[in-house]
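The other protein chains are all here in position, but one chain of the complex has been omitted.
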Amino acid sequence: MLTSGLSQQFTGGRSEIEVRAATVRQLLGELDDLYPGLGSELGTDTAIAIDGEIFQDPYLEAIGADSEIYFLPRIGGG
Amino acid sequence: MTTNGNGSTQGNGLKWVGKRTIRPDGVDKVTGRAQFGADFTLPGMIVGQVLRSPHAHANIRSIKTDKAEALPGVKAVVTSADFPELPSTFEAAGEVMLNFRDMSCNVLARKKVLYHGHAVAAVAATSVAVADQALALIEVDYEILPHVIDVIEAMAPDAPLLHDDMFTIGVEPTPDKPSNIAKRVEYGLGDIEAGFKAADVVVEREFTTKAVHQGYIEPHAAVATASEDGQCHIWCSTQGQFVVRAYVSKLLGLEISQLRVTPSEIGGGFGGKTVVYLEPLALALSLKCHRPVKMVMSREEVFQASGPTSGAHVWVKVGATKDGRITAAEAVLKYQAGAVQGSPIMPGCMCAFAPYDLENVKVVGFDVVSNRPKVAAYRAPGAPISEFGVECVIDEVANKIGMDAIAFREKNAAREGTHAAYGPRFGPVGYTETLRVAKEHPHYHAPLGPNQGRGVASGFWFNIGGDSSAALHINEDGTATVISGCPDIGGSRASLVIMAAEILGIDVDRVRPIIADTSSIGYSFLTGGSRVTFATGMAVIQAAEDVVRQLRERAAMIWEIDVEAVVWENGEARPSGSNAGEFDPLSLGDIAAKAGKTGGPINGHASLNAQGAGPAFGTHICDVEVDKETGRVTVLRYTAVQDAGKAIHPSYVEGQIQGGAVQGIGWALNEEYIYDEKGRLENAGFLDYRIPVASDMPMIDAVIVEVPNPKHPFGVRGVGEVPLCPPMAAVANAVAAATGLRMADLPISPPKLLEAIDNGL
Amino acid sequence: MVKTHVTMTVNGEAAELLCDTRATLLDVLRDELDLTGSKEGCSSGDCGACSVMLDDRLVCSCLVLGAEAEGCAIETIEGMADDDRLHPLQQTFLEEAALQCGICTPGFLVAAKALLDRHPDPTETEVRYWLAGNLCRCTGYDKIVRAVMLTAADMRGEPR
Partner (left out) sequence: MRYQAPGTIDEAVAVLAAANGGAQVLAGGTDLLVQLRAGMIGPEVIVDIKRIPELRAIAVENDGFRIGAAVAGAEMGEHAALKASWPGVVEAMELIGSTQIQGRATPGGNLCNASPAADCVPAMLAASAMCTIAGPTGRRDLSVGDVATGPGQTALGKGEFVVDFRLPERPPRSGDAYLRFIPRTEMDIAVVGAGVNVTLDNDGVCTAARVVLGAVAPRILLVPEAAAALVGARLDDDALGRLDAACRAACRPIDDKRGTIVYRTKVSGVLACRAAAIAFERARTS
């Protein structure tokens, strides 16, 4: 499970973290426990790619046992 | 123009999807009847004008408005003192997070003017002449400060500082000195050092691009009215009535329910009408005088004070093996944000290498403020800039290893399952199909004459989904009305009614669309990011399916059979089979006529947050001829291939591709913001900000490839953004082929190219 | 404010008004006569969105004073369709999707009609140069030029 860009300042540069969670909401909670502030940071303005599919407003989306998750900035557009 | 169907299963058996129908709003727009922003009037309406900064950077010691207020005919004057001071925090507004202190400061300068043309005060008066006199009576005491325009100069430690509270985000530890660098971002995979070691050929180059304006022909315009009980209404030209409502209510401290926003027809936006400029000013003025206030920007104001996209400095390094495999790719991007933070640096970084399957990649980006207007979105915000540099270097690498430019791209192309440079794996994508179609296109094999050259470049954009609402009303006679909340900027009404007619199985002419104001339809995010046909289309489809379900229920009631025994086909309810019973089919009209007797009106609704937007790729081919005595570049032939997923209305898909390509050619050859030594914009008009004219261009062959997006019922991806990504590199690569010169600084204007030719650069 | 008395014919109808001497013909059409089909894109003659016919000459109405129109015959986009029948150019623009946002469309139609009234058989290059004073940012001009060429052929009675 990878995070990149800004959130690295919370994990001290670590970009790959294993977490047990069944939904995005649980995942963010777990991350906050590991790295205080990270979960809420990611919860506010971040999109999540779960196994390649990007969710702009993730919250209750289900996460599989070995799902690959990426945190991305939300995309706007012209 | 041809359509390369690509085994799109969704393409089969469709009655309306893919047809070139007449757009529902067309007649109004060819007769002059359509009402755009500046065409709207209200009884008792007065006009507002804006006082703008003559300086690039200055402290505002004081603003005296008493003389202006005393002028007969002046009804209201506003300055930043009339706007609540907002904290510098990112807050949700509709779908996006924004720093409202920055937005407020851009709408009206507070304490400081940050660019030439920055709004300082606004006046409402009984006529433009009186308003202009009043502006002249406003006394602003400026303390002029040193300014900085260029992005590299703005990053220098001793550069004039725009914001003394700006400490670069994204570097550890956070700097203790403020700077003009708002943010540093980084993306990467693998080990680039090892990757470059494994390369046989490495190409490294610096590029610069200039700030360019979206160049919509309709200037910003708004009419606002506020009643004595605080109820407010804005009519304006915008890409999103709901974001105008969110922004203006936040900027003026209103409750959202107090404000209703009605979008006019919109005369172009390309991302530039996703923010607010006049709307909050007009409403603030109306809140003071309770008269409807109309404000329209002049073309000069549009250039001075509305958002161009970033100018940038781009460094790209790519390494590859002799047999054409990219081993490492690296880029550093420095984007101008304008006067306040918020350049499209993140998408710029994410898109830079997105078309390629790379094991080792690193992109670092900087968001940099300088004394220019705040940038606004412009088609695929940020992507065309980084992709220009990357696609030029890709071309050079291919040349160095003696490989065909398309073959080299094919060998490294992102496919389904490829890890995008920004992380996640791609689902089904059509990049390789666009390359194949480009390679097989006659254009790619046509002979070239002396001083002529051919260039190829590709482009990528994510496309987005997001919040959309739609309603579908069945009228008593069986006709239908589709109601959506997204302004129609380039034919989306046509695609929405096509999708509704397809699901209902009725004639497309029996479905009429309207675009509702913020009080008449559920929240819908703006028209942008190539999302309307995808996301709002999804909402329309779901609303239509909701209606079909109700129609089957009504038919079941009329026939007194189980609803499961009723099917909906070609606009009629039929018994599912002989055992369901023998009934004559009921048309939509038959059922609509009995609606009152079977439970009341039949209406469908859908509100959703569309996920699963399909990433899209395009590949362009450009032929140019260079006049080596004058440095003029003439575009002789242009072909643009793009994966649309599914073209609901092919003509408007082609139109998006052709328009984007020509905007990109303008960006490549002539368009730029020119500043004098005092930091004043020198070319704030269509005379010297040179957008392409009809006689500059050849026909643009738009070729649609269809690799369906599995997440959309018809396979739609979205088309509006991608076409602006490839052209700058396609033109630069063609110029390189014609002259042997690598022009790395845009625009490739005649003086620049002639100098390079004469110095054999 | 000094006003000038002006009488003119607009789309065949007599119009009489007092206009501010600084007001352009475009201001008069839009603000006094409520003919908002002619658009203001630049007010400097660079975009052509305000194109009208003045005594059978194609002009930018933003570069003509209202007062100058005294005694003149003006034709605007509002006068292009004949009762409920669209002009062939209007019809072809719809069929060929030669408009996207639509803000430049009235100017293009007025300018294209002026071309076809003079030159029924223009080359693509002639069409592109004749229309060079009409800016369009949406279409890249392709479908507009095609629509004008196609209409010219139709009006010459050539089979498509």
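Order of writing sets the labels: A, B and C. Residues in every chain begin at 1.
Throughout what follows, contacts are C-beta pairs under 8 Å (C-beta built on N, C-alpha and C of every residue); 3 or more make two chains touch, one makes a residue touch a chain.
Because the structure is a prediction, the values reported are computed rather than measured.
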### Message
Based on the whole assembly, the unshown chain contacts which displayed chains?
### Response
B, C
### Query
Taking the entire complex into account, which one of C:V28, C:V59, C:L94 or C:C136 touches the absent chain?
C:V59
### Query
Who touches the missing chain here, B:A70, B:A156, B:V171 or B:I674?
B:I674
### Contacts of subunit B with the absent chain, listed as residue ranges
629-632, 669-670, 674, 682-683, 686-688, 690, 692-693, 695-696, 749-751, 754-755, 758
### Task
Touching the hidden chain in the full complex, which residues of subunit C are there? Just list them.
2, 4, 21-22, 24, 43-46, 48, 51, 54, 57-60, 62-65, 67-68, 70, 111, 114-115, 129-134
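The definition used in the following text is that only the chains that are shown with their structure count from here on.
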## Note on the structure
Whole-angstrom distance, CA centroid of subunit A to CA centroid of subunit B, is 26
### Query
When the centre of a chain is set as the mean of its C-alpha atoms, what distance in Å lies between subunit A and subunit C?
55
### Touching two or more other chains - residues of subunit B
214, 269-270
### Query
Do you know which subunit C residues sit against two or more other chains?
none
### Task
Mind listing the subunit B positions that touch subunit A in their complex?
90, 92, 95-97, 169-170, 172, 185-188, 214, 269-272, 274, 344, 346-347, 350, 377-381, 422-427, 461-466, 528-531, 609, 611-613, 711, 720-721, 724
### Message
Touching residues of subunit B toward subunit C in the complex: what are they?
### Response
20, 22-23, 25-27, 29-36, 38-39, 129, 214-219, 265-270, 296, 298-299, 489-491, 649, 651-652, 654-656, 658-663, 685-687, 691-695, 697, 699-700, 702
### Summary
Residue positions on subunit A within touch of subunit B in the complex are 2, 4-6, 8-9, 13, 44-45, 49, 51-57, 68, 70, 72-78
